[in-house]
Each structure stands twice: as C-alpha cells, then as structure tokens.
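With one protein chain removed, the remaining protein chains of the complex are shown where they sit.
Each chain gets a letter, A and B, in the order it is written, and its residues are counted from 1.
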Amino acid sequence: MSLSAILQVDRLSRHFGGLVALNEVSLEVPRSSIFALIGPNGSGKTTLFNVVTGVLPPTAGTIAFDGHPIAGARTHEIVRLGIGRTFQNIRLFTRMTAFDNVRVALRRAPRRDDGRRGDRERVEELLELAGLGAKRDELVENLNFGEQRRLELARALATNPVLLLLDEPAAGMSAVELARLTADIRRLRQLGKTIFLIEHTMDLVMEVADRIAVLNFGEKIAEGTPAQIQADRKVIEAYLGRERAVHA
Amino acid sequence: MPGILLDATEQLLNGLMYGSLYALIGGGFTILFGVMRKLNLAYGSTIMAGAYVSLIPFYLFKVPAWVMLLSSIAGAVAVGFLVELVCFRFLRKGHELAPLLTTIGMLIVIDEAIVHATGAVGLDYARPFGEESLAWGPFLVRPDYLAILVAALACFSLIFFLIHRTRLGRAMRAVAERPQAAQILGVSLRRINVLTFALTSALAGVIGFFAVVSVGAARPELAVWLTGKGLVVTVLGGLGSLRGAILGGLLLGVLEFETMWFLGTSYRDILAFLLLFAILVVRPAGLAGARAT
Partner (left out) sequence: MDYYVAIASIIGIHALLGLSVYLVAISGQMSFGQQGFFAIGAYLAGMGTALWGLPLLPSLVLGALFAGLIGIVVGFPALRVRGLYLAIATYGFGEVVRLVFLNIRYTKTIGDRVVGPNGAEGFRHVRYVFDRGFTGLQFLGIIAAVVAGVAVLFYLLDRSKLGATLRAVEEDEVAAATVGIDVTRVKVLAFGAAGAVAGLGGGLFIHFSSYIDHDMVALPLAIASITYPILGGLGSFVGPILGAVLLVSLTEGLRVLHELRMFVYGGLIIVTMLVRPRGLVDEALVLRVKRWVRPRPMPRGADVP
C-alpha cells in the first residue's frame, strides 16, 4: 500500500451469478503515471472500470482513491472525488450540442481573477483544447467519429478529474487521430493527472504507458513495464494461445 | 362453519372464478409481451370490439350463445389485425415509449369508434347461463362465473398445449427468449408476431364475450376498466410470465371479492391500483420474478 498510488484496488471481485468477471484483482496506479490495462476481449477490463466508477458494485474487495475507500459508492460521488471516465462505445448526449455536453459535466469552474465563475469560458477553453472550438453549437450527431472521441475526453476533463479512466480511447482512430491522442495523454500527464487506460492498440500502449497490467479471464496475470510485459510468457499465451506460445 | 368464515370462503370461490377472467386478460398481455417485447395497451379495446361485434348477430338474428362467442372471436381478430398493422408494423424507432403510446392512441380511437357507433349507453347482452345462482353445499355460485372458470381452464389448456407441444409454440418460445437466434435458425419473426397477435386477439374475443356476459351489458368504459385490470395482473405476475399472470389474476380476483364484501365496492378499484403501484415499487419483477427488465 504505497502512498504514491492514487488508485488502489485490492482483491476486487465481481460475479454475475455464476460468471466470474473479476477474480481478486489487485493493482496500484501510481500518481501522475500512465497505467495501461490490457488483455484479450472479455477479460474483465471494462468491468473493472465499471466497478471502480460505481456503475457496478463489487462482489468483494476494496478500492481506495487517494486514500478514500470508494468501493460501492455511488457513481456521481466517485466522480466528484476526482475520477473522470470515457466509454468504449462513446456515450455522449447526442441530442445536445458539444457545448452543452461539456457544460453539464462542469463541476466547479476555477475562479477567475475577478472572482466570477467562468462557466462559459471554461467550457470554451476545454472545447478549444480538444480542437472543437468551431463546433461548439453542433449537435453531437453531426460530429465525426474523431471529434466525438475528443468531445468525450473534453467532457470527462470538465469534471476536474485527478484520475482519468479511458476505455479504449484509440479504437477506430486514424493515424493522425492517434498521434493527437498520444500527445493529449502526455500533455495531461504533464499537468499532473493520472491516466488509467484500457487499450487494444498495442502501439499506443507500448509508446505511452509507464506500467501495464494484463487481465485474462478476470484475473491479473502480469504487471510491469512495457518491456517486461512484452517478454512475459503468460501474456503471450493469453493473447496467442498455448501452441503459438511454444513456437514464439 | 361460522358465518364470517362462510362469507370469506364464498368470496374466495367467487374471486377464484372471476379472477380467472383477469388471468385470461393478463395472459393475453403477457403472451404478446413475451413474444414481441411490447405492451399492447389497445388490448382492452380489442376485447370490447369483439364483444360489440358479437352483438350484431345477437340483435339481428337472435343467435345462440356459442355463435356469439365465435363472432366475438372473429371481431376481435379483425380489430387485432388492425392494431398490429398500425402500431407494430409501421413504427420507427424514435421514442422508447413510441409503441406503447401508439397502442394507447389505438385504444382511444377504437373506444371512441365504439362510442360513436353505439351511443354512449350500454347495450344489453345475452345471459346464456341463466340468472339463478346454483347451490353448491352452503355456497351460492353464479353460473356465469362458473362458465368463466370453465372457459379459462379450456383456454389455458389450449394455450399451454400450443406453446409446449406444437412447432408453432416452440417457435414462439424461441422468439420470446432469443429473437436473433430464432431468426438465424430460420424462424420468420414477422410470421410469429402476426400469429401471436392472432392468438391473443382470439383470446380477446373469448374474454370479451365472458366479460360482457358477467356484467350484463356492453359498455364502452369496460375497455379501459379491462385494461386497468389487465395491467395490474400482468405486473403482479411479472411481465413475461404466463404462470405469474394466472396467479396474479386469481390473486387479484380473490382480493377484490374479499375487499368488496368486507369493505364495500368503492374500495375495490382503489385496491387494484394500490396493488399495482406497490408491486411496481417493491418488487417490479412481480410474483413470478420473471424478466426484471
């Protein structure tokens, strides 16, 4: 239990009736790091995010965020403590504009120098950073895929998170969009935020991650630096299957 | 037996018999919901439409009761077909409640059509089972209630046979459980939906006949009244569970009759809705704990 961990997950389990989605998973996400969670499809990664953010209650285990226990707490309370999240299949509010999507997420805009709260300015600032300044009054359904992804990130940032949970942010992205995402992630880390991401796009993971944890069938089978993970036999097996591992 | 126990038991019997009518309504709602995942709120007016149609041969030709029953079924199937066409075939995805609201629209439209065709007064109906209550031990049994029970038993036996022993029934169950898989296996969803509609509409015809017989007159308000009962029963039993609907119907019938006897008629309908509200809030999955969607 190190103090430099912003998120501590301890023997977290989640069962759905007979199905064990998470089986005593433990990990620690260091502050201001970029931590990646990888694993084959169905290994429980999104379930872990769901439990951490309170969308699902855990069956067993504890979660501590910045020292506070949050297992089983309600989602909006957890978010207000400082965890932001994006979803695997973008979950924006499609009937609203880009501006409103970010606006509803605004928790407390930082007080301006003259003391007034600048909600509108803050939203516009976040939209500009996401390259969506010109689209502020567009309905979400009129934005293209890349723009929607960036909007979802901007919305998550509006909640002033210290820890960002990104669920497959790179899925479906072009090379250009991917480059921008990589830059964004690094920039956020420089601002002191911690990024916890689920990803399948190995290029991104190996490039930005400080640490990687690997889930398979709901269990953590490996954790370490990118180099360690790439060399780990169990990881190779999990992704490629037994026979292939022998030849690898 | 002491007087009060006698009364309570007689009301229990009445409740079970009349409750089987409620069970039939609930059954109609549930079967349709099970297969099509939608609630058909126009069902009450389909039921009444059948009953009104059966009045035509009655007034014109003074036909025997079984002919009325058949014409009720025919009428209900015809109206049911119309409802299916308007509410379920042509609907786009827009609002989550669009199908529900459309069926409410149909309920109103059909109801109004009936009102305008017949004037708002009730029309006297046949009383084919006689007026005299039969004696069964210390209890008095209304013959029309007994007829309802018999009809319900017959219908449910047929339905269970259909659902569990025929190919059509298997297909219906497949669609109810996993529509996509059923489609892949070659089941035509359209065909099953239409057939299910036909089945529940035929059932509606039966219900209409017996409901109006028991009331003594065909009145347009009955459509909404029946819908209300049907909803309570369906929710009580757990949306999607036929056994639950049967149980729910019987339970509602018994509770209503006991309440009516001991507390007076005005509380009867409040009870039904309080029960509905309470169940939805406390145990939305209903008695049988089925699809807790």
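Methods note: contacts are C-beta pairs under 8 Å (C-beta built on N, C-alpha and C of every residue); 3 or more make two chains touch, one makes a residue touch a chain.
A quick note: this is a predicted structure, and the numbers were derived from the prediction, not measured.
Engineer: Counting contacts across the entire complex, name the shown chains the missing chain touches.
Structural biologist: Hidden chain, whole complex, touched shown chains: A, B.
Engineer: With respect to the chain omitted from the figure, which of A:His15, A:Arg31, A:Arg180 or A:His200 is a touching residue?
Structural biologist: Looking across A:His15, A:Arg31, A:Arg180 or A:His200, the contact with the absent chain belongs to A:Arg180.
Engineer: Of B:Ala74, B:Ile108 or B:Val215, which residue touches the hidden chain?
Structural biologist: B:Ile108
Engineer: Out of A:Thr97, A:Gln148, A:Thr194 or A:Asn216, which is the one that touches the chain we can't see?
Structural biologist: Answering carefully, the residue with contact to the hidden chain is A:Thr97.
Engineer: Contact with the hidden chain only, please: which chain B residues?
Structural biologist: 39, 86-87, 90-92, 94-102, 104-109, 111-113, 116, 224, 228, 231-232, 235, 239, 266-267, 269-270, 273-274, 276-277, 280-281, 284
Engineer: Mind pulling the chain A residues that touch the left-out chain?
Structural biologist: 53-55, 74-76, 79-80, 84-85, 87, 91-97, 100, 103-107, 119, 131-137, 139, 146, 155-156, 158-159, 176-177, 180
The rule we apply is simple: only the chains that are shown with their structure count from here on.
Engineer: Just the number, please: Cα centre separation of chain A and chain B in whole Å.
Structural biologist: So the centroids are 50 Å from each other.
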